[in-house]
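Just one protein chain is left out here, and the rest sit where they should.
Order of writing sets the labels: A and B. Residues in every chain begin at 1.
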């Protein structure tokens, strides 16, 4: 990993901005305002972080042209219209400099003679690729990954260490899947019988669109008969459970520990906060935003923000309020009785 | 994977039903009513799906004899007493046709010379089987699985890719364990001391009964001294946490993201909805059903349904109601005061 060097001038060229201050300052790190030093680039995403900017030693800062006055005394800055987006793009350039792209198939990988690998794929040590799998150009398979039979993986998709992709899954292009993810395990389907639960074999697939990212140890189950579908541009954080036959619309994003039960349909451009649970067979239209730790128990037909977590408080207050909550219905009845009495009194 | 062909006649024979319509219609797919075509078999599990049946192109449908009139104009149907159970059994037959059962031990697997494997087991690439492990007839070990020392696995049990089974675990017959499951990791046990937490070594085992199914990335910890026990026929979904010394009674089923804290005892035939948390050292009797996202804080002595999630609503309404909830106790006090005043007023 060689070190990275850049300048405000080069940054302005890369990100499309205007330099203020020293154009040739040597910059070797990308850091938060708090930990930046004179060799560091940082960024100001929102005006409410101005105190941090003022206290920061950053050699160069990406900042909105509106805040030009804030950087007049600084060593350097690059004025960009959307500093957070510019930072995202700079982070990608930075990562690309550091990336150490190996190619080829490690001799310890076990590749079926009936798998089809493009010439330039990378397959790490201990990976297993089953018969009929198709890996397109630029695909990267990390160490100890399992790719099941007839799995199809699109161009440039990056599968990290220890991911499990069961037979017949379809993965798009430019997808990123983090370690420990399980795609295509059986959905949870059983029919009751006098002898106990009878397994319903899960015969559908998982279909994942382009530019999806899936966080560590997240699970996406295969469909029972039809497919489970994750549309393009969806971003899933770690430890999320996606049940069989779920559909998640394009560009929706979900935070860690979310659970989506079977056959739920989530619209496009939705967001779901950490730990929220969405019950099965519901439909959420496009543009629905679910607050963390909310249980969604019925379909949502209008875009907007929905919430449902108990407000936390000191344990002492919680005990009193929770006890009262248990008798809330009778409180309501008592209130109604009082209202009637009051009416009589006043009439 | 060769294609599958069947007929209404063959289905009636397999499932024990009566054919209506074309007995020799060629059927090549098993599909939901919505996506079925004339070559597809589908099923009607409940009368409320009749509109979907009427709109469906399915060539053959499994349906209750009560609804015979609904299929008189269709190409074919098979009348069966319990269509959902019949569908479950058909799905098993279907999966069996597609199954490509390899046998033997892959040369890249690492098998201790002191492990005992029946002649017909399958062990996939990169699997590791430690000393003293016993694999009975028909056991299947997927790629990259780890089976620890002295683990015992019963007949026909199917362990999928990347499962980890720690030393001394006992697994029954006809068990199915999905990718990424961890069985027998240490339970969470520490004694406080002035120098910090002191580890309590976890010396018990995990014991799993026959016909259990365990979903992807679920974790079942070993006992501290006694064993953690999952009784026969239990079905666990993905990403479930089962703490040390938990006992789950026969034929109980739990949805994804459930957490069961240490030493909880769950009865037989219970169900637990997704994301519910059951605290430690509690006892739930047989036939308890816990709604999704409920926190169970004390033992439950009577069968029935128990719930406890905050009802979700628009964020605007939630903010108002949650703020009021924080002062619920004082509301109660004010109501009581009013009632007393009213009594005085009226007397």
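What we mean here is this: a residue touches a chain if its C-beta (ideal position, glycine included) is under 8 Å from a C-beta of that chain, and two chains touch if they have at least 3 such contacts.
Because the structure is a prediction, the values reported are computed rather than measured.
From the options B:7, B:42 or B:144, the residue with contact to the unseen chain in the full assembly is B:144. Although one chain is not drawn, the whole complex shows that of A:88, A:103 or A:118 it is A:88 that touches it. Residues of chain A in contact with the chain left out of this view: 1, 30-32, 34-35, 82, 84-85, 87-89, 91-92, 94-95, 98, 100, 106, 108, 124-126, 142-144, 160-162, 176, 178-180, 211, 213, 215-217, 232-233, 235, 237-239, 250-251, 253, 255-257, 274-275, 292-293, 309-315, 318-319, 322-323, 325-329, 331-332, 335, 338-339, 342, 345-346.
The chain not shown here touches chain B at positions 108, 110, 126, 128, 144, 146, 148-150, 162, 164, 166, 180, 182, 185-186, 188-193, 196-203, 217, 219, 221, 224-226, 239, 241, 243, 257, 259, 261, 275, 277, 279, 290-291, 294-297, 304-311, 313, 317, 320-321, 324-325, 328, 331, 334-335, 338, 341-342, 345.
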